[in-house]
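Part of the complex only, each chain left as placed.
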């Protein structure tokens, strides 16, 4: 972990199933275009309500990844 | 979502089962007396411990709803 530089991006994952699923979906989406994802941090947990129940969980994440050598 | 006014209230849901269940219980309780619930935001996650295990999950939520036209 010596002299690397990392970048963080902020994503919001959403899911009809659970907070953990919303997080996994955001990370899965990030992994489609970014290599070397290393860690995440939950910034905020929200959701939409329909008919008196949670319709979607929405979790805002910071995701950190290694900037590769060039 | 044009020119509506929304109100937010703060509830604490508790559950012996999970964080998500505590959230659903608070929203379900709000839905008994308030129509047009729209969104929620988790403010705080706490719990009580008994015999070295989580006895109750307690999640503090802000819940937003549309103020109806009069």
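Going by the order they are written in, the chains are A and B; count residues from 1 in each one.
As a convention for this text, contacts are C-beta pairs under 8 Å (C-beta built on N, C-alpha and C of every residue); 3 or more make two chains touch, one makes a residue touch a chain.
All of these numbers come straight from a predicted model, not from anything done at the bench.
Q: What is the copy count for the full homomeric complex in this file, when 2 chains appear in place?
A: 12
Quick note on the criterion: only the chains that are shown with their structure count from here on.
Q: For chain A, which residues count as touching chain B in their complex?
A: Its residues touching chain B are 18-19, 44-49, 51-54, 57.
Q: What part of chain B is in contact with chain A in the complex they form?
A: My answer: residues 19-20, 23-24, 27-28, 30-31, 37-42, 63.
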